[in-house]
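For this depiction, one protein chain was excluded, whereas all remaining protein chains were kept in their positions.
The letters A and B name the chains in turn, as written, and every chain counts its residues from 1.
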Amino acid sequence: MIARLTDGLPPRALALLAAFAAVMAAAPFFASDYVLSVLIISLYFAFVGQAWNLMLGFAGQLSLGHALFVGIGAYTSAALFTHFGVSPWVGVVAAVALSTLMGCVIGYLGFRFSIRGVYFALLTIAFAEFTGIMVDNNAWLGGSAGLFLPVKNAGSIDLLNLRGPPVLFYYMILILTGAALLLCRLLLNSKLGLYWQAIRDDQEAAEAAGVPLFRYKMIAVAISSALTGVAGVWYAFYYNNLFPESTFATGRSIELILGTVVGGVGTLFGPILGALILTPLGELLTELTSGLQIDGIKTFFWGFCVVAIVLFRPSGVWPWLAGLLKLDRSTGGDGR
Amino acid sequence: MPVELYLNVAVSGLLTGLIYGLSALGLSVIFGVIRIVNFAHGEIMVMGMFATLVLFRHLGIDPLYCIPIVAAALFAFGYLLQDLVVRRIVHLPDYMQFLLMAAIAVMIVSLCLMIFGPDAQGVQVAYAYDSFQIGPLLVDKVRIYAGIAALVVSGLLFAFFRYTDTGKAIRACGDNQVGALVVGLNVRHLFALTFGIGTACLGAAGAILVLLIDVHPYLGPSYTLLAFIIVIIGGLGSLPGALLGGLLIGVSEALAGLVFQPSMKSAVSFGLLILVLLLRPQGLLGKEVR
Partner (left out) sequence: MIAGAPRSASLKVEGLTRRFSGLTAVDYVSFEVPPGAIHALIGPNGAGKTTTFNMIAGALKPTSGDVSLDGHSLVGMRPDEICRAGVGRTFQVVRPFNAITVIDNVAVGALSWTSDMAAARRYALDMLELLGLADKRNALPGSITLPDRKCLEVARALATKPKLLLLDEVMAGLRPTETDRMVATFRRLNKETGVTIVLIEHVMRAVMALSHHVVVLNYGKVIAQGTPEQVTRNPDVLACYLGAEELS
């Protein structure tokens, strides 16, 4: 297992990765509350970015509605907790089950009815927006007034109910991000990963070489939506409030994937790198212009970054950085 | 009485549908010729709406007279967008095009937010509360004007593609790009022109729409989706289809708002999109997007 993970990685890359992990693990000990909060959001985007990347970057299926799976995960666990006091550790099972189910429904409809490319992306958007409106009209889920999780006094950590200070959520999302990286690396080097990449590069040629398209696309959507559902649970318990409009909106789905596009679609480390570049820069910009009271400057900058990346470095920042650091092609992925 | 109510709502939906159709024409023209799916569609229209708002507020120009001005401005915007940006990414995978357009959409929304703030704003024309009585029907004057304006602009567009040399050249580019190059057409210029025409439609539609609804930065995405629903129903790339789809959606949306809660209006549209995507027999409506 360990051998499979490190196979093909030059010692240099392993050392860098270990150093990076160590810095991230030690961050709460020297970072201020503000820096920690930025890191937390960055890692959240990194984690969801990895889940999304698995679908587009590995298997070639574009979703522009991933906020849907975050929303389902978040609302399921939050509703179970607020209404019945169900621990998020139990809630996460239901949350993942529901978001995976939703992913499979969309995947089934999309792939069975041969809805491809832009039409598939539209289908994911339509489902996300539709679900958002349904939640908006559902009183049990708080409707448009929002769903709020009871907050305990900060300081004490209640692991069972995930109530506690930001540092708890920092380590949770750090572990999730690390685990997703390992999972992606394992998957990419397996039959599953190779089949996904074949489908991504040329669906008809893959089919002629014996790849059952439907099954492997479904697996990609299922894993991606399941991981995103987990992110949703974390999101609900970190923020303690959920609003349908801001949770399910298409703009939110786009926001979730920007980091990955900047970091490098289809690469292993791209989503993490992209999120760690884009989120802090956006926050910095907001901070610098906070005196001017300009809404939207952060998102404007994010949009600009993506346009620049698509125009000038469409494979993303990571392949370029990996080359600069003289890391092997196989470092953190196939590099593309 | 209820029959008249339904009839009234249907007619007003029909008139709104003409504007939707004009806006969808913009999407369809661009896709039909350049094969680019404009994910920033609604946002560009919102730009047109804000431009009209500014012209009305600061220069006192009636939104209907703003149509040519805003259309010309957005034509320039579209021409440059195609020539400076979109043209450079045709060799990239499809999803890169979507992401690029989506990112441009994000930039437009943010820019509008930075300039105009998040609140909904509208124009107040002198004839806002006038209406025409036609038999049992009572129709708002603005809505009649808006519908007629949309119809006129759409008619001009059809005439352009049918009777002018440039229009014919653009159609030739859409049919066969290589062939168009071979016979010496300036494809790069014609593509930019097409994108400009598409966004000019949006400018016109936006200027008209301001008469009917208040504008705010977050209006864009829902109009993008609405336009997609319309052109997918009408057939992506088909101009009469876009107009027809607009009418269908305008009427069904208006009636849905009456039958269900108004807040469920867009749920009906999204539900319709999902249904159309699934039930659309392959290749029957519109050309396949690869």
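Descriptive notes on the structure:
To be clear about the criterion, a contact is a pair of C-beta atoms (placed from the backbone, for glycine too) under 8 Å apart; a residue touches a chain by one contact, two chains touch by 3 or more.
Everything numeric here is computed off the predicted structure, so don't read it as measured data.
When the full complex is examined, the chain removed from view is found to touch A. Among A:R12, A:K191 or A:K326, only A:K191 touches the chain left out of the display. Within the complete assembly, A:D202 is the residue of A:D33, A:D158 or A:D202 that touches the hidden chain. If you put the missing chain back, the residues of chain A touching it would be 189-191, 194-195, 197-198, 200-202, 204-213, 266, 334, 336.
One rule holds in what follows: only the chains that are shown with their structure count from here on.
Chain A and chain B, compared by their mean Cα positions, are separated by 32 Å.
The residues of chain B lying in touch with chain A in their complex are 37, 85, 88-89, 92, 94-96, 98-100, 102-107, 109-114, 117-118, 217-218, 221-222, 225, 228, 232, 261, 263-264, 266-267, 270-271, 273-274, 277-278, 282, 289-290. For chain A in complex with chain B, the residues that touch the partner chain are 56, 62, 64, 109, 113-119, 121-123, 125-127, 129-130, 133-134, 136-137, 249-251, 254, 257-258, 261, 265, 294-300, 302-304, 306-307, 310-311, 314.
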